[in-house]
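Only a single protein chain was left out; the remaining protein chains are all shown in position.
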Amino acid sequence: MAVRIQEAAFGAGAELDRFTADAPGAGAVVSFTGVVRDVDGGLRHMLIEHYPGMTERAITALVSEAKARWNLTDALVIHRFGQLAPGDPIMMVATASAHRADAFAAADFLMDYLKSRAPFWKKEVTADGADWVAAKDADEDALSRW
Amino acid sequence: MAVRIQEAAFGAGAELDRFTADAPGAGAVVSFTGVVRDVDGGLRHMLIEHYPGMTERAITALVSEAKARWNLTDALVIHRFGQLAPGDPIMMVATASAHRADAFAAADFLMDYLKSRAPFWKKEVTADGADWVAAKDADEDALSRW
Amino acid sequence: MDILYFAWVRERIGLPRETIQTEAATVADLVAELCAREDRYAAAFADVTALRVALDQELTGFDAPLAGVREVAFFPPMTGG
Partner (left out) sequence: MDILYFAWVRERIGLPRETIQTEAATVADLVAELCAREDRYAAAFADVTALRVALDQELTGFDAPLAGVREVAFFPPMTGG
C-alpha cells in the first residue's frame, strides 16, 4: 500500500507496470488516471493546493477503509500538487485483487472519496484570469453509493 | 476505439500511456489488466485458445454497446492468445471519458461481458498435467448487473 | 457445412474443424446426427448443458434452425478476460 502526494510529474504507465509487477497473485489490476483537461478559452495551467499532513492522513484512512471492505492485495494512490499543464496526469489510483469485482469496486470507492474528502483544491488559469474549480453536487451525492 | 487480438506480449503501462495521450479532453481514464496467476503446484504456462473471427466480432459488438450506453471518448481492448507465462498480462481494457463514473462503468461492463461472451478458453499447464479452466457461475451471474 | 470445435470439445472429438453434408434442421438435430456417428462425438456432446453453440459466429441456443448457416461452432462456456 502506498500513498504519494507529490509536486513532481509521474508517468501513469510506468507506475501501473511497477504496481502490477509488485502484485504477484493478484490477477486483476484496475487503475484510474485523472488528467488535466483543457477548458474553453484555453487552459494555461492548473494549480493544485493541498493541506500537507491532512492530505496524507485522509488518503491513508481511505485506503485502510478500502482494504477492510474489499479483498485487495495492494493499493496505490498518487496525487500531485502545484502547477500542472493540460494533459498532465493529476492523480492515479490502482488496486490489485484476486477478483476483478473487488479491484473495480475499491478503485471506484477510492476515487469517489478522494474527490470530496481529500483536501485538494484546483484552480484553472486561463488568459482571462484564474478561477477555483467549484465542487459538484454530483460528487458529494456519489458518496451515498458506498 | 481499438480491438486487438494478438499472440504477442504487450506492455500494459505503455498501452495505457499511449491510450491516455490519444484521448485529449477525456479527464478520466480507467484500465483493467488481467494477469496470469500462478496456481497450486506451480503453473508452467497458460494456453489460451480462441475462435478467430468470432472473437473480433464479439468484442467489437461489446465495445459498440459500451459506447452506446456510456459517454466515452475512447475504448481499447487487447486480448492475447497462445502460450503465456505466470505474471504475463492476459488482456487489458481501457476506457476514457469526461466523467469518471462513465469510464468506470464501461470498463466494468466490458470485463463482465468479455469473461463470458468472448470466445476464449484458458488451459493451465502444471507439472501434474493440463486442465481447462472451468467457467464460474459468478461470472455468468455478473451479467445480470447490466 | 463447416463444424468447428474448441477447447475440450475439440480434444474429445479429436479435430478442430470438419466439413459435413447434413439435412439436420436444428442444432439439436445436428448434435444427434454427430453422436450417432462415433463414440467420441457422443462423449463430447454427453451433456449439452455444459456446451455453447455459435451459428455463423453468433451465440445461439441448441434449438436454433440451421437453414442458411455456413459455420457451426461447439465449445464449452468461455473463460476469457
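Going in written order, the chains are labelled A, B and C, and every chain counts its residues from 1.
As a working rule, contacts are C-beta pairs under 8 Å (C-beta built on N, C-alpha and C of every residue); 3 or more make two chains touch, one makes a residue touch a chain.
What you are looking at is a predicted structure, and each value in this text was computed from that prediction instead of being measured.
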Omitted chain - touching chains that are shown: A
Contact with the hidden chain (one of A:Arg4, A:Arg18 or A:Lys122): A:Lys122
Residues in chain A touching the chain absent from view: 34, 48-51, 53-54, 57-58, 79, 90-91, 111, 114-123, 132-135, 140
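We adopt the following convention: only the chains that are shown with their structure count from here on.
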Innermost chain by mean C-alpha position: B
Chain located farthest away, centre of chain A as origin (C-alpha): C
Between chain B and chain A, distance of the C-alpha-averaged centres to the nearest whole Å: 23
Chain A and chain C: spacing of chain centres that average the CA atoms, whole Å: 48
Junction residues of chain C, two or more chains touched: 81
Junction residues of chain A, two or more chains touched: 100
